[in-house]
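All protein chains of the complex are present and in place, except for one that has been dropped.
Our next item is subunit A:
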Amino acid sequence: MSEAVVPDAMVSPAVGGPYGEKAGGPMLDFSYVGIDAILEQMRRKAMKQGFELNIMVVGQSGLGKSTLMNTLFKSKVSRKSVLATAQEKIPKTVEIKSISHDIEEKGVRMKLTVIDTPGFGDQINNENCWQPIMKFINDQYEAYLQEEININRKKRIPDSRVHCCIYFIPPTGHCLRPLDVEFMRRLSKVVNIVPVIAKADTLTLEERDFFKKKIREELRANGIDVYPQKEFDEDAEDRMINEKIREMIPFAVVGSDQEYQVNGRRLLGRKTKWGTIEVENIAHCEFAYLRDLLIRTHMQNIKDITSSIHYEMYRVRRLNENNTMVLPPNRTN
């Protein structure tokens, strides 16, 4: 195999225009092939197709899940904001309700689905309250699998798999409750879990640090692998970035969709008698880190891990349990 390394004096790829018109020295036109224009082509294709993201929020009622979603996406994406809140009764069992939105930013279109789980952890007896959630997640994998093994497949299979599950830990300040441990232990095997400490404005900084350390210890002791998982780090650079994140989880967040005037600027925050908590100020809470992780830097990675690891594991399990070999019985080459 021969390698053709073009000198680095190359200009960055043109944006789809014909190369004959490129103004440049004679040497540039001579050796430039144009392979890196494929990046631009990919970008165009991605923008045209749009993206899909499915986020599930799990936690007891009253922890601020809907508010956090609204804060993350800076619009009323949660179910409560959409539907008439006629009944706010706590349901008798865990329900799964999802709602989808088309949002667009700078030409990038995204179909965001927020999956809410009212009733989780609210009953007196909470044994097996993760089951409906597990079932929902597995149902989405199943639906995708069925579409994938069809003979006549759709051009683009609609992706309803849960990419990320944000788990809300109540700010007790002590340690994880058995419900938290059970849930995260079971679900970290099928979906990416991002634990957050809800309503973190009730903890002082020392309490917060202590709580986080305790939580991390408990997660480690129970063998719970939350996102970003150690085993999926691809290279040293990845590991470095992810280690920094792992030292900070769970993020202590505060959500708000109301703006206040602080120091002459309008900021999202919570106004109390003793001060205003600025949501996007990293000295106050870690919302900005969560947002950066989920949206600005690791969104594609979250989706990749869901599709290439969690979904594949489900697929292997499913195909093995029916004892059907998916390979055709007689191989022709």
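Convention: contacts are C-beta pairs under 8 Å (C-beta built on N, C-alpha and C of every residue); 3 or more make two chains touch, one makes a residue touch a chain; residues count from 1.
One rule holds for everything that comes next: contacts and distances are computed from a predicted model.
Enquirer: According to its UniProt record, what is the protein name of the omitted chain, chosen from "tRNA (carboxymethyluridine(34)-5-O)-methyltransferase", "CDK-activating kinase assembly factor MAT1", "Septin" or "Large ribosomal subunit protein eL14"?
Expert: Of the names offered in "tRNA (carboxymethyluridine(34)-5-O)-methyltransferase", "CDK-activating kinase assembly factor MAT1", "Septin" or "Large ribosomal subunit protein eL14", the one UniProt assigns to the missing chain is "Septin".
Enquirer: Kindly state which of the options A:D139, A:D209 or A:E312 is in contact with the chain not pictured.
Expert: Selected residue, touching the omitted chain: A:E312.
Enquirer: Consider the whole complex, including the chain that is not shown, and state which of A:S98, A:N138, A:N222 or A:T276 touches that chain.
Expert: Checking each option in A:S98, A:N138, A:N222 or A:T276, the one touching the absent chain turns out to be A:S98.
Enquirer: Over the whole complex, note the residues of subunit A touching the chain we left out.
Expert: Residues in contact with the chain left out: 1-6, 8, 10, 12-20, 26, 29-39, 41-48, 51, 53, 72-77, 79, 81-84, 97-108, 110-111, 146, 149-153, 155, 234, 291-292, 295-301, 304, 308, 312, 315-316, 319-320, 322, 324-329, 331-333.
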